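One structure follows; several queries about it will come next.
For this view, one protein chain was removed and the others were kept in their places.
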Amino acid sequence: MTLAGCLTLAAALFSLGVYGLLTRRQAVAVLVSVELMANAANLCFVAFSRFRGDVTGQALAVFALALTVAEVAVGLALVILLYRAHGDTRVDLASEMKQ
Amino acid sequence: MSDLLILWLPLAVGALTVLALLVDALSPPPASGRAVGWLVVAGLTATLGATFFVDVAGPAAHGAYEASAWTLALQRLFLAAGVIAALGGVDHVAARAPKRAGEYWLLLLASITGMTLLAGARDLILLVVAFELMGIPLYVLAAFAKTDGDRAGVRDRRPSEAALKLYLVGATSTAVTLFGLALLTGMTCATRLDALTATPLQPLATLGALLMLAGFGYKVGVVPFHMWVPDTYQGAWTPFVAFLSVAPKAAGVAALTQVFVLGLGAQHDRWLPALMMLAFLSMAVGNLLALPQTDARRLLAYSGVAQMGYALLGVAAIGEQGAAMTLFFLTSYVFTNMGAFLVVHAVAEGGGGHDLDGLRGLAGRAPGLAAALLCFILSLAGIPFAVGFWAKLYVFLAAWQAGLGGLVIAGVALAALGIFYYLQVLRAAYMTDARGLAAPVVGAPLKLAIGLCLAAVLGFGLWPGPLVEGTARAAHALLTAAAR
Amino acid sequence: MEGTFFMVLAACALVPAWLAVRGANLIHAALWLGASLLATAAVYAMLGASFLAGVQVLVYVGGVITLMIFGVMMTRRHEGLVALAESRHQGRAAAIAVTLFAVIAQAINATDGLDAPLSAPVSANGSALGRALVVDHVLAFEALSLLLLAAIVGAVVIARRRDPPDAREAEVPS
Partner (left out) sequence: MSPASSFALVAVLAPALAALVLAALPALRRQGTPAAMLCIAGSLGAFGAALAALSRLAHTHTPETWSRPWLQAAGLSLADVGVRVDGTSAPMLVVVTLVALCVQVFSLGYMHGESREAFGRYFAYHALFLFSMNVLVVSPNLLQLFAGWELVGVTSYLLIGFYYRKPEAAHAAVKAFWVTRFADMGLLFGLLALFTASGSFGWEAQLSPAVATFVTLMLFLAVVGKSAQFPLHIWLPNAMEGPTPVSALLHAATMVAAGVFLVVRAAPLFAQSETTRAVMLVTGSVTALFAACLALVQTDIKKVLAYSTCSQLGYMVAALGAGSVFGGFFHLTTHAFFKALLFLAAGSVIHAVHSNEIGKMGGLARRMPLTGGAFIIGALALAGVPGLAGFFSKDLVLEAVEGKLGSLPWIALLATAFLTAFYMGRVVFVAFFGAPANDHAAHAKEHGWSMRGPLVLLATLSVVVGYFGGDLAHLGGHAYHFHFTGGAALASGLGLAGIGLAYAVYGRGPREAPAIIATVDRIAQSRAVNRFYEFGFRRVTLVAADALAWIDRYVVDGLINMTGYVTLALGSRARKIQTGEAPDYVLAVMLGVVAMAAWVVVQ
């Protein structure tokens, strides 16, 4: 188990999140993908913290976790708003404004 | 000096936020909307006034925050933007959503608190948290127009769309920023900005820095992270958009300056080309796509994308002069663009709608508004005696002296192209007939807000000296004094 | 031994992640995300960050996933358990994701010093972390509390179906 291994795992999780982000149309599924990406970032924080012997990384991970949670809370509220406006939660439905 | 004293300004705005919450909770809804609005105006004005008497400087919170001329200059800018946004929106918010007005002001204050912290952040953790504290309330504020269609009995989908687009791009960018932050702090073993460049950047650290650049680029609205900009501007309340179009962008550019010029300035060969590319793309795409717009808000949105491209030129100049000129540009942009949006808002509320066509004959209907719009548009176009002239000249000068001649030439050429769409606005206001449109009735607070913007645009335009000196001092405090 | 264990955990994180972004059932996707996060929590524990592993389980798996499932349930027009999440533009997305992974992996490869063996575990895990949070980064911590307040207020404002009723408005229809 090396730092490189942990980072590669994080990169893989991040890329999977990106894949989901680009393919998913349901708002909640998009949020799931964003969570995967944020989780990958957290894994990096923790891994660096361990391998550098510095607790700051873990502190950063706590901050990042809280930020993501706050963001998800607002995001889910927006999903409900989207549902009220469009009767569905597909993010590509909201496309009145363009050009 | 005590940490509390040094942190007085963010603390004051934070306390104001809590006070707003209390007042909102304790007073009955219909009255509270306007009351909290005026409380915000008074509180922010008082804080802004106090900045001229309270003289503190130095680090606080273990060096995570630093009060300095740079911090103060930005904080004043955010406070001024907050005052103007509050004045411009107090009637609108109270009329459109009396039950949600308290929350509106609370969220606006929370966002401003984030900005004031961001200005002083000299630590990446605080910087990112402050960035989010600024950003998350904006998602909500963008959705505030959700019931606008109710009175007319139509389902207005645009507010939800506006907020959703802001949110999706924003959440993506946050994830990207966090990943970049993890790589950068992990590789450099540092979170303090002045400790970032202790070691040369390894590829993974460079990658982290660029991911953070992308994340900040979203808030600044530079290409290709700009696509939410026009749609959100079109769907949200215009007084809020006036704020959204300037303050977070100024904060974003300030954050870029702090992280990249102060923190990673010595390693600029690693990130400068990317920044230059973003600047070029923004100037090109913004100026070109503004041309076909017929909605004043979308036109100003793309114009803003282009303007942020110019602002990045100042950042790309790397160094004290570049930072000073960036700050000057941001100050100019804040007042100019807010003013333009508020005039568009006043005209739209007067029955003209947000289309350029709604501005027709404005010179005849409302000479004062038209004259104000003229000044704002001329300032955006960079015509003399409006502050935008100096701003543009300044960033171009900084970039030219930093050896970015090619970028300056591209920028000037694209700005010349941009004249067309600014002229279109003027043509609508000055060279058409009013055909069936009445003079808009503008409330006193909105008038005052527009007047303040106008005073700043003309005042700093005619007499840029003090502002120039101030920004130079600020940049010096950020870059040279920090090196002590 | 440790390497093998890490490999297993990595697989436990990646496979559910794959199912979370590919699965057609929205509820299942949220649950798979939870599974992936659990595996990550296990990695945290392995890395000696047991406090963080606990937070991850409590906040994410306990809170966020539940919220998401609520979100899915609340936004279904028809009764029924299966909420479909269709995927589009898969080739394009795959190309971008693979490129991104390749690029990051290449950057990891090109960076020196990542194969270093484990250093000593961060001493006094919980208290050191607590110190870092509320002493070293106290300002960020305070900002975070304001942020959470704003997020809660914001979420309520957005999700509220309509504004609370007002006695006077009923009398004077606008």
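Note that the chains are named A, B and C in the order they appear, and that numbering of residues resets to 1 at the start of each chain.
Just so it is clear, contacts are C-beta pairs under 8 Å (C-beta built on N, C-alpha and C of every residue); 3 or more make two chains touch, one makes a residue touch a chain.
The structure presented is a predicted model; accordingly, all values stated were derived computationally and were not measured.
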Considering all chains of the complex, which shown ones does the missing chain contact?
A, B, C
Pick from B:23, B:95 or B:412: which residue touches the chain that isn't shown?
B:412
Among the options B:8, B:139 or B:228, the absent chain makes contact with B:228
Hidden partner interface residues of subunit C, rising order
88-89, 92, 96, 99-100, 103-104, 106-107, 110
Positions on subunit B where the hidden chain makes contact:
164-165, 168-169, 172-173, 176, 203, 206-207, 210-211, 213-214, 217-218, 224-225, 227-228, 230-231, 270, 273-274, 288-289, 291-292, 321, 324, 364, 367-368, 371, 378, 383-385, 389-390, 393, 396-397, 400-401, 408-409, 412-413, 416-417, 419-421, 423-424, 427, 430-433, 463-465, 468-469, 472-473, 476
Using the touch rule from the top, list residues of subunit A that touch the missing partner.
18, 21-22, 25, 30, 91-92, 94-99
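Here is the rule we use: only the chains that are shown with their structure count from here on.
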Could you give the separation in Å between the centres of subunit A and subunit C, each centre being the mean of its C-alpha atoms?
6
Cα centre of subunit B to Cα centre of subunit C, whole Å, reads 30
With chain centres defined as C-alpha means, what is the inter-centre distance between subunit A and subunit B in Å?
26
Where subunit C touches two or more other chains at once, the residues are 104, 108, 114, 136-137, 140, 144, 147, 150-151, 154-156, 158
Numbers and ranges of subunit B residues touching at least 2 other chains:
125, 129, 132, 136, 139-140, 143, 146, 163, 187, 204
What residues of subunit B sit close enough to touch subunit C in their complex?
7, 14, 17, 21, 29-30, 60-62, 64-65, 97-100, 103, 106-107, 110-111, 113-114, 117, 123, 125-126, 129-130, 132-133, 136-137, 139-140, 143-144, 146-147, 151, 163, 187, 202-207
Subunit B contacts subunit A in the complex at 125, 128-129, 132, 136, 139-140, 143, 146, 155-165, 167-168, 171-172, 174-176, 178-179, 181-183, 185-187, 189, 191, 204, 230-231, 234-235, 292-293, 298
Subunit A contacts subunit C in the complex at 1-9, 11-29, 31-33, 35-36, 39, 42-43, 46-47, 49-56, 58-59, 61-63, 65-67, 69-74, 76-84, 87-89
